[in-house]
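Working notes, structure below.
For this depiction, one protein chain was excluded, whereas all remaining protein chains were kept in their positions.
Our next item is chain A:
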Amino acid sequence: MNSKTNLTIALIIIIAIAITSIGFKINPILDHYDNFNPEKVYTIKYRFFFKSSDRETSLKTYLPRSNSRQRISEEKIKNDTALFFSKKEEKHKNIRAIWKTKNKDTYNSVDYEFTFAGKAKGFKVPQKFDLVSEKHVNHIIEYLNPTTNIQSGDEIIRTLATRLSQNVKNDREVIKNIFDYVYGIPSAPIITLTDAITTIEQNRASCNGKSRLFVALSRSLGYPARVKGGIIVENADKRTSHAWAEVFINENWVPFDALNNHFAYLPANYLELYHGDKSLITHTPGIQFDYTYEIKEVNHVSFLKMNSEELNNLPGFSLWTLVDKKVIPMGSLRLLLLLPIGGLLVAFLRNIVGLKTFGVFLPVLIAFSLLHTGYVSGIAIFVGLIMFIGLISYPFDKLGLLYTPKLVISLTIMVSVILIATHFGIKNDIDWLTKLTFFPIIILTIATERFSRSTLEDGYIKAIDKLFQTLIATSISYLILSLSWLPSILILFPEIVLIIIGSATFLGRYIGIRWVELVRFRPLLEPEK
């Protein structure tokens, strides 16, 4: 009894320490709560070098602005003193930066740096589009007119557009047909300007040709459309910018990237810079000019508006240094931190709820795999594998083999099935088949073995019932583990691990009736009448 009291006291102290330590950090963290919740954060640096000519020399580029899916902050401009910098808002709300110098034949450099926080945004495309309302008509009209490179009035474009809009039921299908057609054009890294008609004729284009053709076809059928320019932000130095298209649908500009197959969707790492068929950089012709975009991904906590340094300076103990110094890759760290939470969840499901599962931690590990494969296809693959392997190893069960060698056979069959399926999936471009390798093979094999033994010993109904319970536990684990903010919380408050130990101790001493026992013992629990 004495050792129990000591243990209780020790646990209370541990939990108290954990809570105090959390308490120190909670205020600064709540103060910096960020409801923007970006998925990706990068620092981006435009670096320009040029030699001025014998006349006045200028360099112009577009600067980003914040909107509902991107946030631009910490802008810093560094240029040589000889350069005159100005910034102006142009038509269509584009922001243009201009550097000018009157000095002749001098070398100049410009660094423009900012932090980009982005999140993906999907748009719903309705079946039928509303007519453009009165108040928008005036400024929308220009997005229907042909231009030099977007020849929406041309016969070739009009014929193609008519063909694509034949036998369709609604506006959405028209746009989808245009999208599929443009996406179907083979892509090629063509840097030179490709207009809409050339794109059709060459049947080969990069983003600039594809976006112009998409816009031209849309305009030709009466859908207001425009080219959109920006950069696909990656953790690298790059020189390529990107262009995609936008269609004005029910008062919204909806993005379509027919090069990278994003239909009414903009990924988190798309930096939007300008509207219209423009070049990102323009400069006085005939000068020596070079540039790069230096891009670095920044570790961040999605719900906090704090930079790395501020996070490091939080009072108390956090795991941010591990993230910041890249001691452990983010993915592995996430997995490590989620394991105890998942374990506690399983303990809860087993001892409080009373679910029976194949393998104690199998639900958590399968839930991790589901994070990679997606829920529905993952569950289907999991059930499919267990059933399939169970069926194949059935004759070996009948042979009456010893346990371990039989397990080896199941494992080998499992590995073979996964390899063959993955190979088949890659060859025939079946996406879900390529994801089989995400599953923890050995644990899955043992679960399969238990399943097939359970069908022999307890019958199919009991075995399937237990499989069903395993699926419920897996789904609940998936629901919890897929919360995107959970790993960040664990990184900021590693003390939670202590609380998990405390909770597990409490669970370990729990003597209450399990939920499923409420059903089992119902005749005894209901007051007799």
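The criterion applied here is as follows: a contact is a pair of C-beta atoms (placed from the backbone, for glycine too) under 8 Å apart; a residue touches a chain by one contact, two chains touch by 3 or more; residues count from 1.
In this text, contacts and distances are computed from a predicted model.
Among the names given as "Sarcosine oxidase delta subunit", "Chromate transporter", "Alpha-L-glutamate ligase-like protein" or "Osmoprotectant transport system permease protein", UniProt records the absent chain under the name "Alpha-L-glutamate ligase-like protein". The residue touching the chain not shown here, chosen from A:R55, A:H136, A:R163 or A:R509, is A:R509.
Of A:F24, A:F84, A:Y107 or A:F521, it is A:F521 that touches the chain left out of the display. One chain of the complex is left out; on chain A, the residues touching it are 351-352, 354, 400, 402-404, 457, 509-515, 517-518, 520-521, 523-525.
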